[in-house]
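Just one protein chain is left out here, and the rest sit where they should.
Lettered A and B in written order, each chain numbered from 1.
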Amino acid sequence: MTLTVAQIVERIGGALEGDGCAAIGGIAGIADAGPSEITFLSNARYFAAAATTRAGAVIAGREWTGSCNAPVIRVKDIEKATAAVILLFAPPEVRFEPGIHATAVIAGNVKLGKDVYIGPCCVLESGVSVGDRTVLVAGCYLGMDSVVGSDCLFYSHVSIRERTRIGDRAIIHCGAVLGSDGYGFVPEQKDGKLIIRKIPQAGIVQIGDDVEIGANVTIDRARFGRTRIGNSVKIDNLVHIAHNVSIGDCTGIVAQVGISGSVTVGSRVILYGQAGVAGHLEIGDGAIVGARAAVTKDVPPGTHVSGYPAMSHDKSAKAHAGLMRLPQLKNRVTSIEQRLAMLECVSDAPGNVERPAKK
Amino acid sequence: MTLTVAQIVERIGGALEGDGCAAIGGIAGIADAGPSEITFLSNARYFAAAATTRAGAVIAGREWTGSCNAPVIRVKDIEKATAAVILLFAPPEVRFEPGIHATAVIAGNVKLGKDVYIGPCCVLESGVSVGDRTVLVAGCYLGMDSVVGSDCLFYSHVSIRERTRIGDRAIIHCGAVLGSDGYGFVPEQKDGKLIIRKIPQAGIVQIGDDVEIGANVTIDRARFGRTRIGNSVKIDNLVHIAHNVSIGDCTGIVAQVGISGSVTVGSRVILYGQAGVAGHLEIGDGAIVGARAAVTKDVPPGTHVSGYPAMSHDKSAKAHAGLMRLPQLKNRVTSIEQRLAMLECVSDAPGNVERPAKK
Partner (left out) sequence: MTLTVAQIVERIGGALEGDGCAAIGGIAGIADAGPSEITFLSNARYFAAAATTRAGAVIAGREWTGSCNAPVIRVKDIEKATAAVILLFAPPEVRFEPGIHATAVIAGNVKLGKDVYIGPCCVLESGVSVGDRTVLVAGCYLGMDSVVGSDCLFYSHVSIRERTRIGDRAIIHCGAVLGSDGYGFVPEQKDGKLIIRKIPQAGIVQIGDDVEIGANVTIDRARFGRTRIGNSVKIDNLVHIAHNVSIGDCTGIVAQVGISGSVTVGSRVILYGQAGVAGHLEIGDGAIVGARAAVTKDVPPGTHVSGYPAMSHDKSAKAHAGLMRLPQLKNRVTSIEQRLAMLECVSDAPGNVERPAKK
């Protein structure tokens, strides 16, 4: 498909600065875009590259005040405009027509909503309930008595253990696991031998509406009660959420984060990649946890923490900057000690300053 | 199901302090529990909350000496008592009746024990052996000549590569992978071009008895010989264990830990979440490796290490506390330098202290 720059403006809005005739057939990053592609300036990091881009057109917000050779579509919301242009040139979305594949294995007393798609090699155990229009792409497993809402989309190899409850419009990516046993063991002596006894994990996982869960994520069932994921929570790939964790609405959890047992995370929190949270802590509403932060105590609402161990981001940034200059600091201290020794030596010399004091 | 507090005491033991008549229908955390729920005080962190809990009853050990409005069941082993109460109110465990599902794909020369359950879409390659009463829930893959013991429970989408050997009573959670190739490559020049040659990974993975392996864990096969997981080892989700690692009996490995090739971990070790261990190291029996610790040298038996790089926990705690105060330390050094310069200036002044020394 090809659109002129003017046609793109018609569809996504914004003000055209320059010529609208160029034919555009796709979208690309500012460094890669050629004359038949449109690019965008959403990240200040790339503003300088605008001057030399070969792109056929540029979408820009008001923050960018530079100039470039291509026509510019000036928009109010650069993220929204870029998303709209991506969709203009995107291939058609994959559609799964309602139906149940012949190789799907569905127990007798399963309740399926209307217009569901149950793909090849999916397994639904007894007592499962699936809402209207939900799609299970292929090879998904729904354990006994699990409940899945309407308009959900589960990609291949999703595993849902028994009694898990999932709301509407969930998107769950390949290989994610919901409801695996929490990690709980007690060492015990038995007949003079060490035994590692398993603590029963009898609770469930409960997922709100509009949740997205990344590929190969693991969310453990509760020891009792529930591990709770609120509405509109968005979880990236390879995240681990332990038993009895509670995550508030609209919270984002970036890839490879790990959250220990019984942690309570508030609403609108962001945990950046590879962060970790120790057990039984509370992270308040609106908090930001930096990438790789190691959270070892409660995080008050609205605060930004980072570092190892995590502390307020300002403090952490200063401390870690100090860490980089630690060898110099050590040299300064060594030099001070030498100068001080010299002064002390002088001060001890006969006929010297201490004498009057001794009088 | 509902039980009176007195009935609960009958079943789990302990001494009742207060009235035994209240009807209890479930268990909940101290903050969430209502009048028809029992709660417990296993973590000192929650002791203060006992005073205001709305729970219908409280299980407590002797460590807790506070008071609360609800009747208390005083027990010797709080963890054991809590586990017992969880089971009292738990829904019935999922049972898989012995049998082989019609969609399971089982090669000709597979040896199955009695009363096994081989669920839908499981694939057992030739030469596989499975012990008595073992359950493969669904979509599990057992590679050629792999051996699985008795009374094992594999949840959905477990992958066991060829020749892996697993003992009795293993619990393996969804998506875990055992026996994938170790990561081994050698860069080589070939006709003036860089080639990355694969090192053959011809060994196996061998798992002891009573092992539990978390969801989406990966354990690589050995380059030669075996990657060895001892008896009663308990591994949490998303852990990575590289080729030729050896893990001793009763060791615990918490979520997202990574263990590099040829590491030897002793018995009764605990590696907490997100810790990492560099290649070829030894971690002695009974050692504790703190969360997020980066182990770069051997850890002696019975020691507790933490930090980046990992050092003795005491030392690490002090060092990291110092890191937090590094900006202040730097300010102190700057102030010292100023004061010192002033003193030196005085000391150089004419008619000053050095004069007598020069005499």
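Keep this in mind: a residue touches a chain if its C-beta (ideal position, glycine included) is under 8 Å from a C-beta of that chain, and two chains touch if they have at least 3 such contacts.
Model, not experiment: these values are computed from the prediction.
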item	value
Residue of B:139, B:208 or B:230 in touch with the missing chain, whole complex considered	B:139
Absent-chain contact - pick from A:24, A:50 or A:121	A:121
Residue among A:15, A:48 or A:87 that touches the chain left out of view	A:87
Of A:64, A:117 or A:155, the one touching the omitted chain in the full complex	A:155
Touching residues (missing chain, whole complex) on subunit B	103, 105, 121, 123, 125, 139, 141, 143-144, 157, 159, 161-163, 175, 177, 180-181, 183, 185-187, 194-196, 198-200, 202, 216, 218, 220, 223-225, 238, 240, 242, 244, 256, 258, 260, 262, 274, 276, 278, 280, 294, 308-309, 311, 315, 318-320, 322-323, 325-326, 329, 332-333, 336, 339-340, 343, 346-347, 349-353
Contact set of subunit A toward the excluded chain (per top definition)	26-29, 32, 43, 45, 79-80, 83, 86-87, 89-91, 94, 101, 103, 119-121, 137-139, 155-157, 171, 173-175, 210, 212, 214-216, 232, 234, 236-238, 249-250, 252, 254-256, 268, 273-274, 291-292, 308, 320, 323-324, 326-327, 329-330, 333, 336-337, 340, 343-344, 347, 353-354, 356-357, 359
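Note that in this section only the chains that are shown with their structure count from here on.
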item	value
Cα-centroid distance, subunit A relative to subunit B, in whole angstrom	22
